[in-house]
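To start, the structure itself, in structure tokens.
For this view, one protein chain was removed and the others were kept in their places.
For reference, chains read A and B in written order, and residue numbers begin at 1 within each chain.
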Amino acid sequence: MCRTGQQPDPHDPYDPHDPHDTGDDKAADAAFAALLEDSAEELYENAPCGYLSTLMDGTIAKINATLLGWLDMEREAVVGRMRFTDLLTVGGKLYHETHFAPLLRMQGEISGIALEIKRTDGDRIPVLVSSVVKRGGDGEPLLIRTTVFDARDRRAYEEELLRGRRAAEAARGQAEADRARLQDALAVLQQSLLPDTLPSIPGVETATHYHTASPDRLGGDFYDVFPLDGRRFAFFLGDVCGKGPKAAALTSLTRYTLRAAALHDPDPVAALTTLNKVLHERYAGSGDPRYCTAVFGTLDPDPATGQLTVHLASGGHPPVIVLRADGTACFLPTPGGQLVGVLPSARFTPATTVLAPGDTLLLYTDGLTEARTGPDRTSLYGDEALLAFTAGHGGKPPHALIKALTGLLDSFGDGLDDDTALLALGIPAADHPMRNTR
Amino acid sequence: MDIARRNNVAVTGNPHGRTVVLAHGFGCDQNMWRLTVPALAEDYRVVLFDYVGSGRSDLSAFSENRYGSLHGYARDVVEVCEALDLRDAVFVGHSVSAMIGVLAAEAAPERIGALVMVAPSPRYIDDDGYRGGFSAQDIDELLASLESNYLGWSAVMAPVIMGNPDRPDLGEELKNSFCATDPDMARVFARTTFLSDSRADLKSVRVPTLVLECSEDAIAPREVGAFVHRAVPGSTLVTLRATGHCPHLSAPEATNEAIRGFLAGLR
Partner (left out) sequence: MSPLKITTRDAPTGPVLEIFGELDYANAGELRERIAALTLQPGQRLVLDLGGMQFCDSSGITALIAARSHVQAARADIALAAVPANTLRILRIVGLDQIFALHPDSDTAIRS
């Protein structure tokens, strides 16, 4: 590009020194050339990055003004007197000796290493360092050329990123811990709503199943079986409205109220009436009506006959099914029973039946009968289908019936979107060994 | 367990010669010995390996508990020796590996018959009356350096780091790969290395030992080389005219000559 001292060729029409050129063009060209001529040394000294050349042992042989300015050092104090590592922090020196120098030796170049240089005043400047080894004609390494970029902004950004990542990780850890704690609490609470084990009743087999629709939402179905006195036992099964903590509180209140009421007066209508009073007083006028439906009953075994007399009452709950040993199944009607907790004086409908060996009483919540079936999940499973299904298991003991019903629930897949509780009480036929299952 | 694979073991050189095990120090991996191997291969059987957590070792075998102590790294050495059924081998350890070799020789005396300590240091941190060259804060700075350089390499991937805590496996693409180990494992190795104190172990060395120090080592000053020489019974000290902490890279001829001389003098 630089044409100083060169004779212009008069025949070259593109020659900028052509005598036909205007004087202005010549002046501009000369200024441009002067700029360029000035640039090599100027660029080295005042480039927007630091330049450094060292001997192979690291002794600094050449350094530009930019880097000296960053270091706040005089050239005489550096050149021939300091090594590159003298410019680094101690940690950087360690990193240089263990990573940077070996890599540079092995690769002949290294780029983009983050280090810190120390100013005379002790301040530090984060930099990015790249080096190449310059070799002689015989391949012998002669010196190391190094560029140093100011990385203050970039390092600040990286530290911001790191801080952000640590904060995000901490937040995620906290959220996971919170979630695990909540799950634990929910599981414990859920367990407190259902009995751990059912008491063994002479001559009677009990079997239960509880299907939870969502592990995150406490369910609202409940059941229990417990002794009343030396002879009789009580049972109940029901469904509180809603889900979640408030429903769980209602379930808890319902369960313990029924247990206490039954010890006071085991008559089924009386027990439900007590429950109704308690719930109504607690929730009426709160603007948030809460109620439950329930079947409450007592079992009175007669060792002489091997039969079991069942007295029960229903408060707005679907009728229980009586499955006879011969395979006939029917609802035990409790028409007109009203849900518990809404009305100041609700009506509860009593019913009585006697179970003989091979007979089973089935209590269920409407998660079962309201399960959506059919290819497009638009029909409901329904009472009649349940009755027919149950009839198909006549004569089998309660645990076999519950097992079959559990399989039925599983077959509903996502059509079963509500909690479902099942309780079967029966007298196993003589040819079936008795067992109690949950 | 396949130790050869776990520690990326490579065996080369003269199969009939005495076995020389070359052990890298903190920082890089067995590539550090690339200028040493050719000088030994003709007469000696040469074993190279990477400590678990370094180079191309099986990173899944890493445990902070085991490698939080130099004894964990010494177990790597002993297990490599056992896997190859080495007897009376010469162990050449660079930097912290020299101390690892001391521990390994003590644990398996029949396996290791001589030691070469390249730029060793039994204690990096200054102590009452002892000059190791560093303070505890210096080591924290090094850890910060490790961290920022890991991030530096992947800064272009910053959005990925933020979005995905799993580290992108850049090992193959990065030019600096053989010094670019997992930063968490490098941090453990750095702590174990620079916070260790092996001074008391030196006097138990019972095998012929060569101590190689550099005339100007930024990590292990001359006092440290003298200390090691004094502490290891019957050791030989050779001071190489070399700058830096890796004489096998910066002054390979002199280093190789010293090692070969020592090997030739062994019975």
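Simple rule for what comes next: a residue touches a chain if its C-beta (ideal position, glycine included) is under 8 Å from a C-beta of that chain, and two chains touch if they have at least 3 such contacts.
Since the structure is predicted, the reported quantities are computational estimates derived from the model, not experimental observations.
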item: In the full complex, displayed partners of the excluded chain; value: A
item: Touch with the omitted chain, as defined above, among A:228, A:241 or A:385; value: A:241
item: Residue, one of A:89, A:146 or A:293, that touches the chain absent here; value: A:293
item: Residue touching the undisplayed chain, where the options are A:301, A:318 or A:358; value: A:318
item: Residue of A:206, A:298, A:338 or A:420 touching the missing chain in the full complex; value: A:338
item: Hidden partner chain, residues of chain A it touches; value: 239, 241-243, 284-285, 287-289, 291, 293, 315-318, 335-339, 342-343, 346-347, 366, 370, 380, 418
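Here is the rule we use: only the chains that are shown with their structure count from here on.
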item: CA centroid of chain A to CA centroid of chain B, Å; value: 43
item: Residue ranges of chain B in contact with chain A within the complex; value: 25-28, 31-32, 34, 95, 134-135, 138-149, 151-153, 155, 158, 161-162, 165, 175-176, 178-179, 194, 216, 218-219, 243-246, 249-250
item: Residues on chain A engaged by chain B in the complex (per definition of touch); value: 56-58, 83, 85, 89-99, 101-103, 105-107, 110-115, 126, 128, 154-155, 158, 161-162, 164-165, 168-169
